[in-house]
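Note that one protein chain of the assembly has been removed; the remaining protein chains are unaltered in position.
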Amino acid sequence: MITQELLEDALKYGKCFVRNGNTASYIPELQRVNKYQLGICAVGMDGEVMEAGDSRVPFTIQSISKIISLILAIRDRGADYLFHDKVGVEPTGDPFNSIIKLETKTRPFNPFINAGAIAVASCINGDSSDEKFERFLSLTRKLCNNETIELNENVYRSEKETGDRNRALAYYLKASGVLEGDVEECLDFYFKMCSVNVTALDVANLSGLLANHGCCPATKEALIESQSAKAIRALMLTCGMYDGSGEFAMTVGFPAKSGVGGGIAVSLAGRMGIGVFGPALDEKGNSVGGIKMLEFLSDRLNCQLF
Amino acid sequence: MITQELLEDALKYGKCFVRNGNTASYIPELQRVNKYQLGICAVGMDGEVMEAGDSRVPFTIQSISKIISLILAIRDRGADYLFHDKVGVEPTGDPFNSIIKLETKTRPFNPFINAGAIAVASCINGDSSDEKFERFLSLTRKLCNNETIELNENVYRSEKETGDRNRALAYYLKASGVLEGDVEECLDFYFKMCSVNVTALDVANLSGLLANHGCCPATKEALIESQSAKAIRALMLTCGMYDGSGEFAMTVGFPAKSGVGGGIAVSLAGRMGIGVFGPALDEKGNSVGGIKMLEFLSDRLNCQLF
Amino acid sequence: MITQELLEDALKYGKCFVRNGNTASYIPELQRVNKYQLGICAVGMDGEVMEAGDSRVPFTIQSISKIISLILAIRDRGADYLFHDKVGVEPTGDPFNSIIKLETKTRPFNPFINAGAIAVASCINGDSSDEKFERFLSLTRKLCNNETIELNENVYRSEKETGDRNRALAYYLKASGVLEGDVEECLDFYFKMCSVNVTALDVANLSGLLANHGCCPATKEALIESQSAKAIRALMLTCGMYDGSGEFAMTVGFPAKSGVGGGIAVSLAGRMGIGVFGPALDEKGNSVGGIKMLEFLSDRLNCQLF
Partner (left out) sequence: MITQELLEDALKYGKCFVRNGNTASYIPELQRVNKYQLGICAVGMDGEVMEAGDSRVPFTIQSISKIISLILAIRDRGADYLFHDKVGVEPTGDPFNSIIKLETKTRPFNPFINAGAIAVASCINGDSSDEKFERFLSLTRKLCNNETIELNENVYRSEKETGDRNRALAYYLKASGVLEGDVEECLDFYFKMCSVNVTALDVANLSGLLANHGCCPATKEALIESQSAKAIRALMLTCGMYDGSGEFAMTVGFPAKSGVGGGIAVSLAGRMGIGVFGPALDEKGNSVGGIKMLEFLSDRLNCQLF
C-alpha cells in the first residue's frame, strides 16, 4: 500500500533526474517556471490524501484538460456520437500537433492529440467561448473538488497569441466538416481550457474520481458514469503520454495523461488517483521527474496493469 | 502562323468536349456559371488580337492571379529572397490544396500551389489587405492593358466564407515562420486577388506580355523584367496545371497557368500570348474545353516546346 | 471466476456475429477455411483447462508467432538492444503492412507490425532459416506445452509465394541498416514462423504462461523472465490488435494479440490465459467471433484492465 514514506522516497528519486529536462519554451509564462519544482499527491478510494513536495504549487493544466472536455462532450453528445463521428480511439505514433494524418483520414485519431481535442471541444454545448468555458470551469472545480480553480489569464493570452499551429488544425477540421460551429469561438475556448491553474492535489482528485468509477472519493458524489471513466482510463493508457505512450505503458504501466505544464494525471482503478507536477519536460513533452517518480512507485506498488 | 480560321476551328473542336467537365462546385457563384461557354483570344508580339467564342465574357481569375502576385512580390522583395526563403520552385505531384508536404518541408514547394501562393502573398508590401489589393489591382490592369478590371464582390465574399482549407494552410505557414505579417490580412488579400473579374482577352494580354519578355505587345511599355518573365514561363510549364502539369507538358507542351474559374493563360516566348475561358473543369481543376483547344493549336502551330 | 458455462455462453454469443466476417483471402489455404468455426480455451494459473467449441481445430498461428519470435530475440540479444536499436514500442495507427512510416523513422514502430516483426526475426540466432526455425519451433512447443506442433507446409509455401509486400519491407529495412544478415533467409524464417499450426488450446497455454509471469501453469517451469512477460503484455495491449488496438483496449480491455489465421491470444496477469479461434475476420484482420466472445467475458469477469 502507498505510504507517506514511499511518496517522499519517490520524490527524492525523481529529483535526481529533473536537471535532464526543460520547461516548455513556446510561451514565456511556461518557460520561466522554476524547472526544479517537483510534487506528488495521492488520493485513495476513501478520500484520504497524501502529499510530498510541491503538491500545492499552481501550474496550468494544459493537455490534462482534454480529459475534462471529453467528459463534458460525452455528456452533451453521448460517447457513441463522439467516438464514431468526431474522433477515433487509436494511438497514432505521431507528435501531438501533427497535421499529416488529417489528410488521409476522415476523423482525428483520438481525443488526446490536439486535432482530436479541438474536434471534441467544438462539440461542447454553449453559444459562445465564454459559455463553453463557464461550463468547463464549473465541471473542473467539481471533478477536482476545489471551488477556487481559476483561469490563468496570462497563459491564456500567450496561448492565444502563439496558437497558429492549433488554428491550422482547427480550420483544417472545419474544412473537412469535423469541427462544429465557429472556429474562433472553439479555439478561444480551447486556449482557455488549457490555461486553467491547478495543483497536483487537484489533479490527484480528478484522477481519484476516474479511479473510483466516476465517484468523488471525498464526497462520494457520482459525477460521471462508470462507463465513461473506464473509457477514459483506457485512452489514457494507449494515448495519454503523447508519442511516448507505448514506452510508458511498458515501463510504468499506469493509465496516465500528461500536459506540457508539467502535470501528469494517473488513475489506478479501485486503488488511487495520483497527481504529479514537475515542469522539466523530456523531448516528447512529458515531465521528466514525474515519469521517474511513477516508475519508482510502479516498481514498489503492486498496481501496475502489466 | 495563327489565323482567325485556326482559332475558330480550335473553338469548334474544344466545344465537343465541354460536356465532359463541370463547373467548380465549392461556391455557388462558380457552380452556376453556364458550363457550355468557351472562348479564346491570341495576342501577337506586335499587339494584334484575334478572338473566337466567349472571349469577352468576364470570369474570375482565380489561380491565374498567382502569376501577378508573384510578379508583385518579386518587385517588392526580389526573386532571390522569395525563391530561397519563402517558396521553392519544384513541382509536387500533389493536389493544389494539399497540406501534407508542409510537415516535412521548410518551405512550400512552389508559388503556384495554394500554400506557396499564400506565402508569396504575405510578402507583398502594404499595411492592410486593402492596400495590398489596390497595388495588385493596379498592376493587373496594366499587365492586362484594361483599366476597367474590377473585383467580383460576390465571389470574394463566398471565397472568404468557404476558405477554411486555405486558412489552415496560412496558419500552418505562420506557425512555421514562413508567412509574414497578419494572417487574416494576408488571407483577405488572397481571397480578393483570386476574385478579380477578367476576360480571355485580358488573360491573353497578360500572357502576351510574358511572351514578349515583359514588354506589353500593345503599348511596348516594359512592365516587368525579362528575367522574371522567363522564370514565370518556366514555372508555368512545370507547375502551372496543378497535378496535371506533367501530362499537359507532354501532350500540349505550352507554358500555361489555369484557374478554377475556367481560365488558362498560355505564354509562348517571342510568339504570342493566349487567353482561354471554359468553365467546365476536369477532375484536376483544369478547363476541359480549354485544354482541348490548346491541344488542337499545339498540333497545328509549330511553337510547342518539345 | 470463469466457468464452463460462461465459456459456452460466450461461444453462443460469439457465433451470432461470425457471418459478418470473412476468412483472409490473400492465400487459398486461409480463404477456404470454414468461417463458421469458433472455439475458445482458458487456462488458469494452476494449469486447469476449460474449453468450448472448436478449441482443438488446428489453424496457422500467423501474427501470434510475433510474440514467440520476440521472446526468442530477447533471449538472444537482450531487451535493451532490441528495443533501442531495432524496433520501438509505440503503436502506429497504421495498417499492419504499412511502409510509409519507415521512410520518416529510423526503426519500425513496434515488434507487432510486420516491419518490426521482420526486424526482430533477423536478430534471432541461427546460421540459416532452418536453424532459426528449429529453435523457434522448439520454443513454441515448450511455451504451448505441446510437442506435436508442426509447420503447415502448404501455408508456408503460399505465404512465401505471395509475400512480396513483406519482401519490400525486409529489403527496405536492409537498406536502412536495421535488418541483420541475409534478407531471404530472414524472410524464409518469417514465412515459416507464421505458418505453424496451433489450436486454441495451444494459444491458451502460451497466454497462460505470459499471465503467470513466464512460468508454465501446467509444469510450473519458468520459461521466460517475468520482466519479458510483462513487456509483452503491455505491447499486446497497445499494439496487439493491429489498427484496432485502441478500440479493443477501450471496449474489452484485455492484452491480446491476434493473427489472420483467426487466432487471438489473451493474457490476464495472475488470472488466466485465453486462446481463441475464429477465422472470420473484420476489415482490420481481427477475428469477429473472437472479439465478441472476449467482449462477453470482459463484461462478466472482473479482470479487464480498465
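As written, the chain order gives the labels A, B and C, with residue 1 at the start of each chain.
The rule is simple: contacts are C-beta pairs under 8 Å (C-beta built on N, C-alpha and C of every residue); 3 or more make two chains touch, one makes a residue touch a chain.
What you see is a predicted model; the values in this text were computed from it and never measured.
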>> By the document's own contact criterion, which visible chains does the hidden chain reach in the full complex?
In response: B, C
> Among the options C:75, C:141 or C:167, which residue touches the chain absent from this view?
Replying inline: C:167
>> Which candidate, B:22, B:146, B:162 or B:238, sits in contact with the chain we can't see?
In response: B:238
>> For a quick check of understanding: of B:6, B:49 or B:89, which residue touches the chain that isn't displayed?
In response: B:89
> What is the set of chain C residues that contact the non-displayed chain in the whole complex?
Replying inline: 98-100, 102-103, 164-165, 167-172, 174-175, 183
>> List every residue of chain B that touches the chain not included in the displayed model.
In response: 88-94, 101, 109-110, 230-231, 233-235, 237-239, 243-247, 249-250, 253, 255, 269, 305-306
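Criterion: only the chains that are shown with their structure count from here on.
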>> Could you classify the chain A-chain C contact as same or different, where same means more than half of all interface residue numbers appear on both copies?
In response: same
>> Can you work out the whole-Å distance between the CA centroids of chain B and chain C?
In response: 55
> Once you find the CA centre of chain A and the CA centre of chain C, what distance in Å lies between them?
Replying inline: 32
> Which chain A residues touch at least two other chains?
Replying inline: none
